[in-house]
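Every protein chain except one is present and positioned as in the full complex.
Lettered A, B and C in written order, each chain numbered from 1.
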Amino acid sequence: MTAFLDSIGYGQWILHALVVLPLLGVVPVLLGPEASAKRTALLVTSLELILSLGLWWALDPGRGTLQLVSNTPWIPGWGISYRVGIDGISLVMVLLTTLLMPISVLGSWRYITRQERGFYALMLALLTGLVGVFIALDLFVFYIFFEIMLIPMYFIIGIWGGPNRLYAAIKFFIYTMAGSLLMLVAIVVLVWRVQAVTGYLSFSYDHLLTNAGAVGPLAPWLFAAFAVAFAIKVPIFPFHTWLPDAHVEAPTAGSVLLAAVMLKIGTYGFLRFAVPFFPQVALSPTVSRIVVVLAVIGIVYGALVAMVQPDIKKLVAYSSVSHLGFVMLGIWGGTVQSVQGSLMIMISHGISTGALFLLIGMIYERRHTREIADYGGIARVVPVFSLIFTVVVLSSIGLPGLNGFVGEFLVLLGSFSAYPLATVIATTGVIFAAAYLLWALQRMIYNRLDKPENERLSDLNGRELALMTPLLIGIVWLGLYPEPVLRRMEPATRRYLQLTQPGAAAPVAAAGPTIEVRP
Amino acid sequence: MIASRWVWLAVALPLAGFLVNGALALRRAPATRAVSIVGPGVLLAAFAVSIGVFAGLLGRPPHEPHIVTLWPWMTAGALRIDLAFQVDQLSAVMLLVVTGVGSLIHLFSVGYMREDPGYARYFAYLNLFVVFMLVLVLGANFPVLFIGWEGVGLCSYLLIGFWFTEEANANAGKKAFIMNRIGDFGVLVAMFFLWRELGTLNFAEIAARAPGALEQGGTIVTLITLFIFLGCTGKSAQIPLYTWLPDAMAGPTPVSALIHAATMVTAGVYLVVRTNVLFAMAPLSSAVVAGIGALTAIFAATIALRQYDIKKVLAYSTVSQLGYMFLAVGSAAFAGGIFHLATHAFFKALLFLGAGSVIHAMHHAYHATHSHEDAQDMRNMGGLREHMPVTFWLMAIATLAIAGIPPLSGFFSKDEILASAFARGAEMPIYYVYYALGVLAALLTAFYMARLMTMTFLGPNRTGDEERRHLHEAPWIMTGPLLVLGILSAIGGVINLPAFVGGRHALESWLEPVTAAGAAFARVELPHGTTELLLVGGAVLVGVVGLVLGYRATLGRRVATAREAPEEAGLARVLNRKYYVDEIYDAAVVRPVVWLSRVVLWKGVDQGLVDGAAVNGTAKLSRGLGWLGSRVQTGQVGLYVVLFLVGALWILRAVIR
Amino acid sequence: MNRIDLASPVGVAIALLPEILLTGWALIVLLVVSWRHRTAQDSRLAGWLSLVGLLFSGAALAALWVGGASPDGLPQMVALDPFRYGAAAIALLAAAGTVLISLGYLEREGLIAPEYYPLVLLATAGMMFLAGAEDLIVLFLGLEVMSVAVYVLAGFDRTDPFSSEAALKYFLIGAFASGFLLYGIALVYGAAGTTNLSIIGAQLSGRPIPMMAALGLGLLLIGMGFKISAVPFHMWAPDVYDGSPTPVSGLMATGVKAAAFAALVRVLMEAFPSAVGLWQPVVAALAIASMTVGNLTALAQRSLKRMLAYSSIAHAGYMLVAVWAGTHAGAGAVLLYLLAYGLTTLAAFGLLTALGRGGERDVTYDDIAGLAGARPAIALGLAVCMLSLLGFPGTLGFIGKWYILSAVVAEGQMILPVLLVLTSVLSAGYYLPVIMSMYMRPSPGADRHAAVGLSPTAAGAIAASVVAVVLLGLWPSGLLEVAGASARTLTQTALPLAGP
Partner (left out) sequence: MTDGMALLGPALGLSAILFSIGVAGVLLRRNVIVLFVCIELMLNAVNLSFVALAQLHGASGQVMVFFVMTVAAAEAAVGLAIILAIFRHHQSVDLQNINLLRG
């Protein structure tokens, strides 16, 4: 397979293709008739998925360094070049994105009824932004994609969202933008300090990474700026209040992408930028303690508040806060197991919560309500839906054998040596997860079938089953045989740990030759 | 030797059964015939494989467990966890018990659940349960065991809430799962400790590395074992996490027999035996385990005295008997614990299935006359001996066994536990107290069993004249398994006959390789000669006295039917209301947590503080300042010039300085 | 690089060719207007004629710029460096834009008074003098020529009380402010003995700044502070922008502000480089005040026109942050931001003319609800303008802000950039609702937006600038080179005067 890929020079053009293809796709979607918009969108996104699958083999699992790097000058005067590349971590996130995109498009077949052309054009633009963020290796390019993504999601929530969409859309936009603008100042200062020390102006990730020490006393401030921007995205405890509103008001496809991929940009940011750039600050006792405490609060707080939500979508939103609390704990766990666990949660949470939102979308299409109390006893009426819904709920609870468990287990196992007390408290999150999700599951599909409207619900049709199958396969496969995924991410995890372990300030000779420092 | 390589087949067969039955369940047309063949058939095949594995094991050198690795499951850095099964003496025994008793219960269910619309779904869940139980028993490392551990919790959730249209059943299922989950929290933390201290989660390696790496009786090993035991209390319904088991009776009776008597609830005992080296190294924890075991035994027994629902009595009896098993493993008699586990599986399954056929008959009768009496309430039964002789005699055997009357199996296993507790007393006097509690509990056990038997089978019939005609024996498909279980309950003792009757502790020597690691630290010598006889005599005496008192007390009083029964009073009321423990839990734990999350966290912190004050607050503040700014813009040129001048003066002052 | 000898009259003529052409052309148009001023065609004729004039002047400017004209010896009255050409080019662009927008607008509003166009040309000539002034006298003259013309333009719609009130306020406070400016010039002249910027710079360098020069600098800052509508001298701006006809507001926000900032940068960089310690804190204070007050008050506005007025105060604050840097990078950032802000705001005011009638004072957020459905092109244009004003990546506005941040951070300053960024977040509070109401709210009536439309010329101008904002936003490296290069020419070349 790798031979075939090398023969067509796959490595050179794939990353550019993945970014440009959706943009090209926007044209036929906008120009074509309203009805065929979704079909074109599905075609483009599926093509994107097929193309991206090649990455799985194109990436050499042996080396933890950045691969398939290509560098085209963009603003030479400021040392900015369109520099892209991937390693284990970004590979997995790109694949998650390209997998979920066609599924979300298929999921909104019946859900989006007006201005379909605009919706699917925005979805394709969002795909470009999401893929771009994960492969950008130039801080300027990363920042551009990091912000550009806001527009499609802002419109998706704002135009096709629920009744309270305007408030949710503007809150989402301003919240994220405030964080990212702080990061903008941090990037400019970082580049300036590195240039002052090395005499060479460049935004390229490798250059900045090896010389980030040049920042000297400013490091805590810069780390704080990066950390706030990503903390809002993750979201970490005090910055999370935009998430429930955005989730509840966004249409199904919006919620799926928001939860499954956009939240991971925050944790990806920590893994790629915030911690490696300023390891002394990030892993210093005070900062680590703050992050771990916030993560644990996020886990327990998210779970508890989720328990009392009347609206199922808000419940899932708060459950995301809880799950991503685990990811943060894992990143700061500081062992190969904990970081691998974080990455596993990033993927499995993407799949499970994506599936949950899709299912909620389907039942919403039929019943037009998100209040848990309006349902009840529908297991007899829609057995297939209930079975899939139960499986997905069990995977979110972290039932061993399904995908949720692997990540959470590795995170807790890995973080125990560094933070025993925090890990034990975080483990209680496992209990609350069972409590709130099962309670919701029971109130929705079990209990008495006492509402007439529930009797006329129709079970899942062919399309809905088709889009759920890949996710279900993912849930079971990642649960029982996560080995290939773990193997591909391990070198990148090791490299992250080398970069961030205290005392690793000097440029690290990674396993393979790092990509040349000066282009 | 070859046989143990096929052990994965034992798991694969029920899994296949689950898939087939699951598919059949989803199809509208009920394929009862196909399901009745696949369901039990798959179990019987698995039982056959287990026997093969057991035989294969006989030929192997005892001290090498056979690890069958299917595929690497989780690898991250130094951590390497494979999906692997460990076939050794202990797992072989458990394999036999689970598949054996399981098959019998599957056969019984064919009769019991025939008319139920969810027939296929029932068998799908039951098969899935056996899959997870086997994974639990066969797991070669903690995480694989944990798959089984949570899997059985899931299946018990599904099966308890099987008739989910009733909110009570669904609630019972949820309560069971969440309480199990609280226990699982303990197992998880124990795993993290083990990983940090020993760097491995495989049982074989734990047994090998523990003595060296961990300080005997030290805080670490005590903490690990206490956390493991927390998991066990959740799974095996010990104080404080037992309240889910009585509510689990909401599920179909065969489920109670299989899951809540024979297999799942014994998982806790199995785990303690599997990690016996750790418990042996932590005498303090063993004392705690034994203590809670004894306490639960006596506590549950007292509640059973005043229960009127036949299944609730048996449920509390199970909790009590499990207490005995933990008393055994707590006093380092690991083999004794397993022995009682096996015998208990036989006679408790028999009792539950017996109760099942009684309830089945009562349902049939009430159904015929369209009356809405409670088919499970003993106060509506009485005198069923004439109508269901086979069930009566078989349940009688089980009652004698559980009461510990020789030569039945219960006598041997219970006696060995009491003896080992007494022997352990020599080293730690607290065990004498446990011994006393054990004996008292044995007395109460005999008493409530006798009360159950007399209320149900003897004395005048209270079901009602019309219904009496419809009361008749269960079909052979249901009484057949009862018969087999009856025989097993009777002769079950043979597998571990003690010395004074010429036996050579077969089971104990069979399990020796597994318990050897633990034995190095804490070995219990059963008392010999006179003390042994005295203990045995005492136990038998207590059993007989209990039975007689129970019979006498119940037969003496005229028992009113459930409808006219007077409200309980005083201590009886407290026992009947199970010490109001559920209500206490609800008030002390559940309601405050819900209140905390709704009022304090969600409304208070989330919407009030973070969202209200911080986010919307800044928005309102800036809009307010903006409004102020536009008010200043009065349109009066005079004001503009004043402000202009203020700015000018400020700049001039700044420039001059 | 042909060097122009400014001593000889021919040299001076060449150096001032763009301004001379423009003023001459304005007079010609005035003549034509004097006898053709009754019908709409007359007005359109005058409009096209003035466009031709602007083209000629632009061509002359390009010749000078491309030819790389630079002064032979001491630069006399007017600077001959790319910084002047750049600023003048922006002024010309603004004027061209205003004329194109006004062609349709005047006709629609029934303002058949063709002398509007010569006034625009004269105002632009004033701007070019102001932007290129190397001498305080020329600076003052340029300023006054521009201001007087714009005073009249502000009050152009005599029938509308708002327009006259705007003119009055602009005139009164404008004259008042130029009094301060003049007094500053006098004191600086007193201290330095000359009014030529680079000579003043030479005179003052090397010794602590005398009291008179300091006072002069202060007064100059006050005068210029008014012109760029920095807080606390900004009170006039919202009312004048609101009252005057929308194209004129556009001209004020773009052309006038560009010339004023160019002059301020040149004065500070060439005349007072040694007094940096003195004026930097003042500029910083003005910047912070403008950013905060401008953004906050804009939040409370319901009418789009007044919101754009306050936003121009805020943007003046952003540019003052760049001026604070006092370096070539800072100057380059100001120049680029002037272009970015100019293009975007002109397009925004242009689009505003499409939305309303009679001065568009009553166009509120609710009036444009659901505009995207009815007029997708206009809605998209306004959305892009809002995003560029917000400084969102992918637009020239973002590149401008990025350039300012880099220039200021290079001076080791952290507080100003953070404040700039935080106040930009505030600006999202009034820019986004424009987009939201256009795209995310249903339009009240079916034909609610029937009247919304643009004349072809205005549509062309606006489309061009919107496309430019996006394209330059994505591929800015060429523009950045030019801005950086032209800023580097701002150097103090003169030698101190002999004598007292």
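Simple rule for what comes next: a contact is a pair of C-beta atoms (placed from the backbone, for glycine too) under 8 Å apart; a residue touches a chain by one contact, two chains touch by 3 or more.
Computed from a prediction, not measured in an experiment: that's the story for all the values here.
**Student:** Need the list of shown chains touched by the one chain that isn't shown.
**Tutor:** Checking the complete complex, the chain left out touches B, C.
**Student:** If the hidden chain were put back, which of C:Phe176, C:Phe272 or C:Trp402 would touch it?
**Tutor:** Of the candidates C:Phe176, C:Phe272 or C:Trp402, C:Phe176 is in touch with the missing chain.
**Student:** Taking the entire complex into account, which one of C:Pro114, C:Gly201 or C:Gly243 touches the absent chain?
**Tutor:** Checking the options C:Pro114, C:Gly201 or C:Gly243, the one contacting the hidden chain is C:Gly243.
**Student:** Considering the complete complex, identify which of C:Val32, C:Leu187 or C:Ile462 is in touch with the unshown chain.
**Tutor:** Here the residue in touch with the unshown chain is C:Leu187.
**Student:** Tell me which residue among C:Asp81, C:Glu165, C:Glu270 or C:Glu360 touches the hidden chain in the full complex.
**Tutor:** Selected residue, touching the omitted chain: C:Glu165.
**Student:** List every residue of chain C that touches the chain not included in the displayed model.
**Tutor:** Chain C touches the chain not shown through residues 137, 140-141, 144, 148, 151-152, 155, 158, 161-162, 164-169, 171-172, 175-176, 179, 182-183, 185-187, 189-190, 193-195, 238-240, 242-243, 301, 306, 500.
**Student:** Contact with the hidden chain only, please: which chain B residues?
**Tutor:** Interface residues of chain B facing the absent chain: 630, 633-638, 641-642, 645.
By definition in this document, only the chains that are shown with their structure count from here on.
**Student:** Round to the nearest whole Å and give the separation of the Cα centres of chain A and chain B.
**Tutor:** Taking the average C-alpha coordinate of chain A and of chain B, the gap between them is 39 Å.
**Student:** List the centre-to-centre spacing of chain B and chain C in whole Å, with centres computed as mean CA coordinates.
**Tutor:** 80
**Student:** I need the residues of chain C touching at least two other chains; which ones are they?
**Tutor:** 429
**Student:** Report the residues of chain B in contact with chain C in the complex, numbered from low to high.
**Tutor:** 619, 622-623, 625-627, 629-630, 633, 635, 637, 639-641, 643-644, 646-648, 651-652, 654-656
**Student:** Which bits of chain A are touching chain C when the two form their complex?
**Tutor:** These residues of chain A touch chain C: 74-78, 143-144, 147-148, 151, 155, 158-159, 165-166, 169-170, 173-174, 177-178, 181-182, 184-185, 188-189, 191-192, 218, 221.
**Student:** Of all residues in chain A, which touch chain B in the complex?
**Tutor:** Those residues of chain A that touch chain B are 171, 175, 238, 240-242, 301, 304-305, 307-309, 335-337, 340-341, 377, 379-380, 383-384, 387, 394, 399-401, 406, 409-410, 412-414, 416-417, 420, 423-424, 427-428, 430-431, 434-435, 438-439, 442, 446-449, 480-483, 486-487, 490, 493-494.
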